[in-house]
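Can you read through this structure? Questions will come right after.
Excerpt of the complex: some chains, original placement.
Letters A, B, C and D mark the chains in the order given here, with residues in each chain numbered from 1 onward.
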Amino acid sequence: MPIVNLKVLGTLSDEQKRELTRRFTEDLYEVADKPPEYTYVVIEEIPFSNWGHKGKLFSDM
Amino acid sequence: MPIVNLKVLGTLSDEQKRELTRRFTEDLYEVADKPPEYTYVVIEEIPFSNWGHKGKLFSDM
Amino acid sequence: MPIVNLKVLGTLSDEQKRELTRRFTEDLYEVADKPPEYTYVVIEEIPFSNWGHKGKLFSDM
Amino acid sequence: MPIVNLKVLGTLSDEQKRELTRRFTEDLYEVADKPPEYTYVVIEEIPFSNWGHKGKLFSDM
């Protein structure tokens, strides 16, 4: 029953989302025996102006 | 002091959001005695291309 | 494909968790036609010393 | 290694996001000795129709 929530800075292509979903699901099956039919992957793409690091927004770097 | 965070695939109508908020808040009051003035419900609508299941994106199914 | 993440202050009894899970799942089916086999409910119980409101921890109130 | 996830109702200006990021990062350094290079701040702006309180959506108040 795994839920993978991925937050990334900026956007991903559909091909990247597809491949990350495939791999994360496979990792959970191979490493922890979690059946793919129970694995959810939710991807959140965060704008540069909404993510800070070292006290600054990425949109200011 | 409950926070309900609902993630759904695709979108909901305003009427569905309104009714889910009303019911979740009522459930928490009736079942666990949580006063409605302390309950927050936050709804996140996730695009089909950002939610994976069984190793595939919903936008590919 | 809904995921309900509930954060509550303090603990809930098993009976309260059972009934909230049953109701949230039913709400999503009745209001938004989400089949119960796709609904996950994850409950997080947060200690009083880890939840703040109005600038104070609940453990200090 | 702190991650601060801020959910706000409605939107913030870039200047508000910038200043909140700066302060949260500084707070974590001053209070808990967390080096700024390890602190992530992620800001999520939630529409009025997706946030409920007291059983009602903010868009209905």
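Definition applied: a contact is a pair of C-beta atoms (placed from the backbone, for glycine too) under 8 Å apart; a residue touches a chain by one contact, two chains touch by 3 or more.
The shown structure was predicted, so the numbers you read here are calculated from the model rather than taken from an experiment.
Asker: With 4 copies placed here, how many are in the full complex?
Answerer: 6
FYI, only the chains that are shown with their structure count from here on.
Asker: Pick from A-C, B-C or A-D: which pair repeats the contacts of A-B, with over half of them the same residue pairs?
Answerer: A-D
Asker: Just the number, please: Cα centre separation of subunit B and subunit C in whole Å.
Answerer: Their C-alpha centroids are separated by 11 Å.
Asker: How many angstrom lie between the CA centroids of subunit B and subunit D, rounded to a whole number?
Answerer: Going by mean C-alpha positions, subunit B sits 20 Å from subunit D.
Asker: Could you list which residues of subunit A touch at least two other chains?
Answerer: Where subunit A meets two or more other chains at a single residue, that happens at 40, 42.
Asker: Assign the assembly's chain-to-chain touch graph to one of these shapes: line, ring, star, complete, other.
Answerer: Contact pattern: none of line, ring, star or complete.
Asker: Would you mind writing out the residues of subunit D in touch with subunit B in their complex?
Answerer: Where subunit D meets subunit B, its residues are 7, 46, 49-57, 59-60.
Asker: Mind pulling up the subunit C residues that touch subunit A in the complex?
Answerer: Subunit C residues touching subunit A: 1, 3, 40, 42.
Asker: Over in the complex, which subunit B residues touch subunit C? Could you list them?
Answerer: 1-9, 12, 16, 19-20, 23-24, 27-28, 31-32, 34, 51, 53, 58
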